[in-house]
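With one protein chain withheld, the remaining protein chains of the complex are depicted in position.
Let's look at chain A:
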């Protein structure tokens, strides 16, 4: 209810702003025709711009390109105020005409405006630069024509250009069409995120903003791109942020991002240290959230108040890109990108939870759990990407090397009771894990495109290599105390040393469009076929050395049973023949409709070989499964109206049982979770059907776009758990094939409506996800289906007024329900959150932000938990270049934050709470160093 009120408020507010804009400014119009009278024709692509004249400055109100009749026609202009029309056309003198629109007629006709051709003998002083011009098929906006504050960035410039909209969600549209890619001088700028370029680059270094369409394979796939062309000599520069903050409760944060670029090279160095759950997993996260313009209402890199535990994090990283081709094109590019990222994290996690397990006719078991977890992770990651394209050859090489060292200390205490509240058992465990992991991944992709006039239409091949090496040392101390059967009381103190090596190689090879190799292109019209083969080779080696503590000798002794070495080789091959048929129907200038039918005959061959010190694990298995694929695609483009895309696809995959499921070494220490084996296990077969639909508005104004997708998985012989629970909560788990059908159905939908008002933008969106699954399980021999349902709906509305006010209202609602018909049990939980975020730029130097989220959690058998999280901040900018920022933030003002565990699986249901970040106040000082262009020598 509260959510609806918030959204209603936002909608009313937006409408009110729009109406008041119309009321305060009476509207007038001006028209005219631009003509070259000497040569006797009208000028069809002349630029006409209208400025409001004031003693201090002229403000651009609107611009137009003259139409096929040489005419311009401006509406929505102020009455009775001095205006100026400037007309530009290549090869002509600039024409300036001052006028004002009388209030009584509300319209003025300037009739024929005569343009005079520029001759080479006459030198002209350029009085003004046209704000917009057409250069070939590129629309160009000249930055110099827009007067802005000296500290303005590209985003401020874009906001000044009529018909370009920077929306609340950072999407950029030009005449209603979304920009899909933004480049600087034709190249990706520090990873390609728009914000890095638009919120850092100074408006003063920009020569032009260029907007153009690129066709990927045909005009229907063309996308709208934006390129920021820098002024000559300004292709060099640096920018970044250095900031540090200190807060109450021992909270601190430090962020650093220093970046430099030249025509061929980009280099960035980032670092972040904090204890406020503000986590970055890569260089880009820090880079995109350290922009000069400021983060606004963006939420991707902020203290995470919903995250469980408190994390102290240190991170440092660097990114380097080198373009061997200074001006890359679609046909020629050669780029190397290398990144390094290091992170060091300490996390303290504490949780208390209650788990209820149904046992059919028997009593339910209720566990009260207390978990404490301390972990430290040190991770290094180096990755690189090399792209080379020349004519019809393309090569991409991706590499990554990761080293992770982690230490984990998990303490668990669990007390189990029955429905009569009588204690039945107690489990306590300490797990101390030291892990050292090195992994290397390589992927090479080569694509040979079609050569002019050749029968052979090209090939594509991908090779990937993954090498993983993990060394783990684990100490497990377990006490199990049974109050029902004192004989089953057990105590373990066991050490595990695991050495795991895994080498994975995949080779995909495809020969496409083979028809013309064998037949005349006119034969079997619309049909085509391709051959592909996916070969996977996996070699895994696992060595385990297990030692048990002997209290008598106070020594750890070798555990002969669990100590083991296993080698597993798996070969998977999937040859496929794909036949496709396309049917096209089009009516020029009216519509294009395309149907594509694909039918693939694929066969999976899998051979698995296990060699172990334990003879019973020497198992060889082979699987063979016909895995057909089929799909139908339909696209319908109605010119000037909409584009619709439908897809229906079907495919088959199999999941083979692992050695761990077939014949494991049974570790008795996991008393509440003893995994047993089953040699009779078969592979499970998954048949998947997907249906999707997408609607794209092509009208270009106040667009409505939506899409939805269904995904159905139907599992045959699904491997499920058969759980045997003793009265004192000891559990033995056997994997078994389910002879009943298991299935998963999911649905998601997105709807987005955008409204461009005169000086503001309003967007409303609805996202929904729905999942339903039916899983089987055995509990003490009794078979049960568990019907699970989960759904999430999120409605959000976004309002921006110039760059002064940004408001976002969101309502999310998620629920799940779990039903075990055989045991007549049912659990459900509901989580709802209403958020109202606002950002108000009081002056050019002061910004206020506030975020309030009202949370409500309800679940079966527990009381509702409600809390409100309110964060607020005030930012002040200092110095001439606004380079210094002082920020005061108050987080969790109401001191109500909490983190809820509300979870269910096929056999049980858990509710509880975790430790989270709570109220603190912080003062942060940041400095934004920035300079563009070569330094001039004095």
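Throughout what follows, contacts are C-beta pairs under 8 Å (C-beta built on N, C-alpha and C of every residue); 3 or more make two chains touch, one makes a residue touch a chain; residues count from 1.
Operating definition for what follows: contacts and distances are computed from a predicted model.
Chemist: Under which of the names "Transport permease protein", "Pyrimidine-specific ribonucleoside hydrolase RihA", "Serine/threonine protein kinase" or "6-bladed beta-propeller protein" is the non-displayed chain listed in UniProt?
Modeler: "6-bladed beta-propeller protein"
Chemist: Considering the complete complex, identify which of A:68, A:361, A:420 or A:560 is in touch with the unshown chain.
Modeler: Reading the full complex, the residue touching the unseen chain is A:68.
Chemist: Looking at the whole complex, which of A:44, A:536 or A:603 touches the chain that is not displayed?
Modeler: A:44
Chemist: Which parts of chain A are in contact with the chain that was left out?
Modeler: With respect to the unshown chain, the touching residues of chain A are 31, 33, 36, 39-45, 65, 67-69, 71, 91, 134-137, 391, 452-453, 520-522, 525-526, 585-590, 639-641.
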